[in-house]
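For reference, the structure is listed below as structure tokens.
One protein chain omitted, others in place.
So, subunit A:
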Amino acid sequence: MSLFDHKVSELHELLHKKEITVTDLVDESYKRIGAVEDQVKAFLTLNEESARQKAKELDAKLGTDESKGLLFGMPIGIKDNIVTKNLRTTCGSKILENFDPIYDATVMNKLHSAETVTIGKLNMDEFAMGSSTENSGFQKTSNPWNLETVPGGSSGGSAASVAAGEVLFSLGSDTGGSIRQPAAFCGVVGLKPTYGRVSRFGLVAFASSLDQIGPITRTVEDNAYLLQAISGLDANDSTSANVEVPNFAEALTGDVKGLRIAVPKEYLGEGVSEETKQSVMNALKVLEGLGATWDEVSLPHSKYGVATYYLLASSEASSNLARFDGVRYGYRSPNAENLVDLYKKTRSEGFGEEVKRRIMLGTFALSSGYYDAYYIKAQQARTLIKKDFEDVFENYDVIIGPTTPTPAFKIGEKIDDPLTMYANDILTIPVNLAGVPGISVPAGFASNGLPLGLQIIGKHFDESTVYRVAHAFEQATDFHKQKPGL
């Protein structure tokens, strides 16, 4: 049995009683990485020397007041688009292959205060653009449940590392489903917080109005603790929200009596596999048994989510990625003769194909003559999608549906067909466009043995209710106890 079969609260107790040390936890992590990483390939950079040093320092504090924090000594993996001081941060891109940040992201500062131990940086689709982690500039990560299949994307490394037992938990980022979709594919718990709940300072920007950092964990309880640690207003991020951070753990009561659930008919429509629909219906039965009620509702503009997302996200990406020009940091082409040539060669040699495709789409959508027809139109569609959610939330506490239309697909299966790949995010994208929180929790297995995810969506800043429902469902089922036979 692995130490990581325990929840954070149990490990905290063991540390407190000095039955284990932080060094034991860090050993557990690197031992498992040594055993499975050549198959899973979740990590881009390991932080072993620093992590072991840190573990020693923390062990010296065991039993003192300084070790009272719940996350004290817990081993964590970090998606490689979150900057970490003096620890290589590549964003999965050749253009940042040797980038060594000189400051920490706000979430890292918060984790340092909580005394977690950073085990390493996790693989991802280049600049978080993708649904399979196949777009990484360095390696393809495998799904621990079946190495022939993708772990999902773009936080594929973050989800796979937790599912494979390499770290206790990890951070990912979610722009159109990049935490929830890989969490569903890998059978773990992944939350995208309300936009503004967590500071984006130090998260390499993809689409600034959608990106949000969030926790990936084994259990809902661990997820709540990790979100607690990274939430809050940040003077360095003008989009972080000045709202109170509640005690999320207080929501984990198991009680959902009288809770009103909305199930959008669009989320159980065409393209969603029978097994996926069945897992959602089973989940609704479980929640009904606990005293909740549910009705079918409509989010009529759902079908426009994917088109809206690709126009807006690509437009913002084309602007954000302009900073990669080979001048101040990152790769620089050795073949340039003048400055414009330097920009063009650096970017063309440094960026991968999917990133270039989105920069092209975004530049097109923002260019003179097309701006109103594409960019403004998409911003208006976003208003309608957001209003769909607001209308439903007038009468319901949460919205429930599948996280993805199908379980994980095979590596290579969709990579040459961008539109089919994009359609994979159809159930997660509207949540980002509306800015509301959403979680994916394990909800069963397809007949091929691959995990299925249940998505629970809440009102703005109501992560507590999302956690309440997710925890009640988790406690009533044992899907989260299953582990890949790796």
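Everything that follows uses one rule, which is that a residue touches a chain if its C-beta (ideal position, glycine included) is under 8 Å from a C-beta of that chain, and two chains touch if they have at least 3 such contacts; residues count from 1.
The rule we apply is simple: contacts and distances are computed from a predicted model.
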| item | value |
| --- | --- |
| Chain not displayed: protein name in its UniProt record ("Citrate lyase subunit beta", "Aspartyl/glutamyl-tRNA(Asn/Gln) amidotransferase subunit C", "Hydrogenase-1 operon protein HyaF" or "Amino acid ABC transporter permease") | "Aspartyl/glutamyl-tRNA(Asn/Gln) amidotransferase subunit C" |
| Among A:54, A:347 or A:480, the residue in touch with the chain that has been omitted | A:347 |
| Residue of A:20, A:58, A:108 or A:378 touching the missing chain in the full complex | A:378 |
| Residues belonging to subunit A that touch the chain removed from view | 98-100, 102-103, 195-196, 209, 235, 238-239, 241, 301, 303-304, 306-308, 310-311, 318, 322, 325-332, 336-345, 347-348, 351, 356-357, 359-361, 363-364, 367, 374, 376-384, 386, 418-419, 433-435, 460 |
